[in-house]
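If you scroll down you'll find the structure; I have some questions about it.
Only a single protein chain was left out; the remaining protein chains are all shown in position.
Entry: chain A
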């Protein structure tokens, strides 16, 4: 397309400007050289196939919802009752989403829903832009998960079919049970997990590892579908608790790592990197729909924490190190809808994963962290009650070491940079000192050698070395002693006349 318009710039020909189809109208590069009419036709043809596919999808979705819809007919009255409540209670975006989804399937007739969905699809395609409709994205995801599930379950052959039937049955039953309290729904889900696992193991004799894998997929499949109904449901005060925790964490913004005795030093760039990653992971948890995926986020976060501790302390982290750090991460990250997520995982996660596995351990620690934050008081931070109160009411904030030279809104990177610059200049200074010291030392050494030479020369001058001839001494070695002449003359033999 680009190429074509360039060429036209050089070689403008009447035929080039006309519609490629030769209908006589002018074409437009934006329509790939077609006129508007031909383009629409061409485009339509190209998209027809995709629309057809999407139509099939819509039909299938509709079929799936049909049963649920038929059954919900009987409880229509009750549902509209919840609707009015919905309207009153919608306090966040999520509730609005759920409402549209519900409206979509309950308010319109079957054919109407299909038409609406198809219409929506067309709209999306013609707008040629990613749809902002969350509902649409959600159903795409649901669809993808279904496809994957069916593909996966096929590998299990007969037991797979059975499990698929069970899942369908369960989803169907659950759609009747929307009015039950969340605890009862959770109970149903847990029973379902238990039953499916037992069935696979005892009836179909599937080996344990395969059971575990199948259970993961089952959880993924049913919870993707159930999510919108059972995550932070309006029958509970989960949302209220979310807000309370969020507010609490915000009020505790002044808590420093030192107060919590966090064994992590954010001065080290790698460590602060890990801390940021851990925070990202824990925040990401809210975006997942399947309990297991949420757990995976917590685990990823924990691994980053362990890394941070390992780098700082150079030994494997114990729980004594891990929990305070996790608390600190939660305080720093303030993850959205924390309570709702915890409750959702508790209620709808496959229990075997939650009880004994590694994921379960990290999840338990997160629960501990939240419980600690909720109950946190002066004593648990080793502060006096007065200090704690003052910090909580925002009268003062604890002095941070770095706060003297930085305003609080300077970002971390800049702070790190300033610190590094500081260190560098210190290093530079020290280096200069070393160089000057070295020069001095060199000079001293030279002076010293000079000095020594001079001294030696002086001494040599003062005491010149005189070599005297030693002729006598040499001769005397084997002769009589030097002092001989002082001695009396040797005795002469005397002859006595006898």
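To be clear about the criterion, contacts are C-beta pairs under 8 Å (C-beta built on N, C-alpha and C of every residue); 3 or more make two chains touch, one makes a residue touch a chain; residues count from 1.
Just so we're on the same page, contacts and distances are computed from a predicted model.
Novice: Any idea which of "Transmembrane protein 231", "Ubiquitin-conjugating enzyme E2 J1", "Nucleolar protein 14" or "Ras-related protein Rab-21" UniProt assigns to the chain that's been left out?
Specialist: "Ras-related protein Rab-21"
Novice: Of A:194, A:384 or A:397, which sits in contact with the chain we cannot see?
Specialist: Checking the options A:194, A:384 or A:397, the one contacting the hidden chain is A:194.
Novice: For the chain left out of this view, which of A:371, A:392 or A:423 touches it?
Specialist: With A:371, A:392 or A:423 as choices, the missing chain is touched by A:371.
Novice: With the full complex in mind, choose from A:36, A:62, A:146 or A:236 the residue touching the hidden chain.
Specialist: A:236
Novice: To test your reading of the contact rule: which positions on chain A touch the chain that is missing from view?
Specialist: Touching the chain left out of view, chain A contributes residues 78, 81-82, 85, 179-181, 183-184, 190-191, 194, 197-198, 201-202, 208, 211, 234-237, 241, 261, 303, 306-307, 309-310, 314-324, 342-343, 346, 349, 351-352, 354-358, 360-364, 367-368, 370-372, 375, 379-380.
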